[in-house]
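Once you've had a glance at the structure underneath, I'll fire off some questions.
Apart from one protein chain that is not included, each protein chain of the complex appears where it belongs.
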Amino acid sequence: MSDRPNESFLARLDRIDRRWIFLMMAIAVAGPIIWVGVTGRTFPETATPAVQGAFDAIERLPEGSKVLVSFDFDPASAGELQPMATGFIHHCQLRKHRIYAMTLWAPGSPLIGATLADVIGNDPSYRYGENFVDLGYQAGNEGVMKQVGVDFPKAFPNDSKGTPLARIPMMQGITRLSDFDILISVSAGYPGGKEWVQYGVSPTLTQGHRLPFVAGSTGVQTPQMIPYYPVQMSGILGAIKGAAEYESLVNAKASAPGETVPAKYQEAQRRMAPQLFGHSLMVGLILVGNVIFFAGRRKGAAE
Amino acid sequence: MGRNAAAVLASIVGLVMVLTAFARPLEFLGTAVVDWFNVLAAIAFVLGGANLLKMNLLKISARDAGWGYSAVTVCVFLVTIGVGLLKVGAHPDPLHPDVALSGDKEAVGGAFWWLYEYAMSPITSTLFALLAFYVASAAFRAFRAKNTAAILLLGTAFIVLLGRVYVGVLLTSWIPADNAWVSWMRLENLSGIIMGVFNNAGTRAMMIGIAIGIAATSLKILVGLDRSYLGSSD
Partner (left out) sequence: MTFAVTILAQDAAPAAGFMPGWFMPGKGLLAISLIIVAAAVMISILWARSGRPIRIRKIAGLDAVDEAVGRATEMGRPVLFIPGIQDVDNIQTVAGITILGKVAKTAAEYDAEIEVPTTRSLVMTTAREAVHASYLSAGRTDSYNPDRIYYVSDEQFAFVAYTGGLMQRKRPAACFYFGCFFAESLILAENGNSIGAIQVAGTAETTQLPFFVASCDYTLIGEEFFAASAYLSGEPDQLGTLLGQDLVKGLAWAAVLVAALLATVAAVTGHEGIASFVNGARAALGGG
C-alpha cells in the first residue's frame, strides 16, 4: 500500500521502482527472441546507402582480392558485431577473396578463430595459408596501425600459431597496408574504425593510392564514424540494423529465392525483432514520462 | 630539481615524437617509443596485479563489507594466472610434441579457452547487455519536454528509435517511396537524414573543437606549463 494516500496514480508512477522498467525491458526482449526461435521468421530489410556502399565495395573487387579484416571487438560487443564479422567473412568467401584476419584487441583473438571456423569450416576451396590466414593479436593500438602502413611483416612477424610469415604463401608480396585491396574493420571502440581512418586510410589518401575502407561499428559508435562516409569510408554497417541489412544483401547473393538460409547467416535479422519491441517500449516509456511531467506541471499551476 | 628534470625530459621526448611524424630519418623512433611504452605497460601489469592482491587480501582479513567478493576475485585471479602460465590442458604443438609448454593456450579444449568461453565471454556480454535496461530507465526519468531543446531532442529520439526498426517502415509505408518530394518523410529516410546531416554537422564541429583542445592541452604539457601529472616536488 502506498505510504502517501493522497498521491495520484501518475505521481506514484513517477516514483516507480526502476526494477519494474528493467522487467518490462526483459520481457520486451525475451519474448521476441522466443518467438523468432520458434517461428524462424524475420522482418524484411532494405539496405540503406551506407550499407549498400559497404556491400558494393567488396562485391566490385576482382575474385581473389586481398582483404584485411580487423576484428577490433571483444565478447562483450559480440552480440552486435559478430553478425557483421560473420557477414563480411561469408561475403569474402562467396567472392573467393583472400582473407587476412587480425585484431588489435586481446580478447578478440579467439573470436577470429571461431568466426573463420564457423564460416569457412571445412570448405575444400579455402585452405589455410593460401586462402585465409589468422594473424592474431598485436599490442600497440595506433602504433600497430602506423607500422602496418610502412612495414606489415614487422608489425606481424608470425601468424597466431607462431608460423613465420615467410612460410605462409599468401603473405608473399605483402609489405604494407596499401598492398591490400580493401580494409574491413569491425570495431567496438578504441582502437577501431576511427583510428584506422586516421592512421591507416588517411595516409593512403594523399599518397596516390586510396585504400578502400569499410567498417562495422556499434550503434553508439556509428555517429562518430558517419562523418568519414563516403570519402574516407566506402560504407558502414551501423549497429545491428546495419548488420541485418548487410546480411539480407549477402544472403540474396548466396541463396536462391525460397532456399533456406542457415541460421548462422541470419543472426542479425533475427535480432531485429527484440530490437523492435525494445525500441517501442522506450518510446512508450518516454511518452508516459512526459504525460506525468505535463500532468504534474498542470497540477502545480492549478495549485 | 627532480620535477624540473622530469618536465624537461617530457618536453624533449614529446618534441621528438612530433618530429617523427614529419622527418623521415626520425620515423623509426616513433615505432620504437611505442614499443617502449608497451614494455612499460606490460611491466605495469605486475604492479597492478600486486596491488589487486594487496587490496583484496586486506579486505578479506579485515572482513570489510563485500569481502566475499574479494575472496572470489583473488581465487579467480590466481587460477587464471596459473592456468594461463602453465597452459593447463593445452594440446602440445604438433610440430614439437616433446617440447614442454609448446601448445597454444587459447586452442579449443584447453582450460584457458574454457575460462574465456564459459566465464569471461558470457559475463562481459551480460554486463554489456545491462546497458539496454539502464538506458530504458534513463529514458523514462530524463527525457522530459522541459524546454524547446528538450522537445527537439524528444522528436529526434522518436524518429530515430522508430526509423531504425520495422515499425517505423510500417507507420509511414503509406508515403510514396518513389516521390522525391514526400519520400523523405518516411521514418527510415528521416532517420537517415538526421544521422547523415544534423548528427554529421554536430559531430564534425565537436571533433574539430576536441582536436584543438587536445592539441592545446598537449602543447601545455610539452612546454611545461602543466605539470600536475608529475605530482609533488617532494
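We call the chains A and B, going by the order they appear; numbering starts again at 1 in every chain.
Definition applied: contacts are C-beta pairs under 8 Å (C-beta built on N, C-alpha and C of every residue); 3 or more make two chains touch, one makes a residue touch a chain.
None of these values were measured; they are calculated from a predicted model.
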Quiz item: So which of the visible chains would the left-out chain be touching?
Solution: A, B
Self-check item: From A:Gly87, A:Gly189 or A:Gly216, residue that would touch the chain that is not displayed
Solution: A:Gly189
Quiz prompt | Contact partner of the left-out chain, one of A:Pro153, A:Pro223 or A:Gly284 | solution = A:Pro223
Quiz prompt | Residue of B:Ala32, B:Leu127, B:Ile151 or B:Val182 touching the missing chain in the full complex | solution = B:Leu127
Quiz item: When the complex is taken as a whole, what residues of chain B touch the one chain not shown?
Solution: 18, 21-25, 27, 37, 40-41, 44-45, 47-48, 51-52, 55, 58, 65-66, 69, 120, 123-124, 127-128, 130-131, 134-135, 137-139, 141-143, 203, 206-210, 212-221, 223, 225-226, 228-232, 234
Quiz item: Can you list where chain A touches the absent chain?
Solution: 18, 76-77, 107, 189-190, 202-203, 205-208, 210, 218, 220-221, 223-224, 231-232
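The definition used in the following text is that only the chains that are shown with their structure count from here on.
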Quiz item: If you average the CA atoms of chain A and of chain B, how many Å lie between those two points?
Solution: 16
Quiz prompt | Residues of chain B touching chain A in the complex | solution = 27, 30-31, 34-35, 38, 42, 104, 106, 108, 113, 116-117, 120-122, 124-125, 127-129, 132-133, 135-137, 139-141, 143-146, 154, 157-158, 161-162, 164-167, 169, 188, 192, 195-196, 199-200, 203-204, 207
Quiz item: Once bound in the complex, which stretches of chain A touch chain B?
Solution: 18, 21-22, 24-26, 29, 43-44, 46, 48-49, 74-79, 107, 109-110, 113, 139-140, 142-143, 146-147, 150, 154, 160-161, 222-224, 226-227, 238-239, 241, 272, 275-276, 278-283, 285-286, 288-290, 293-294
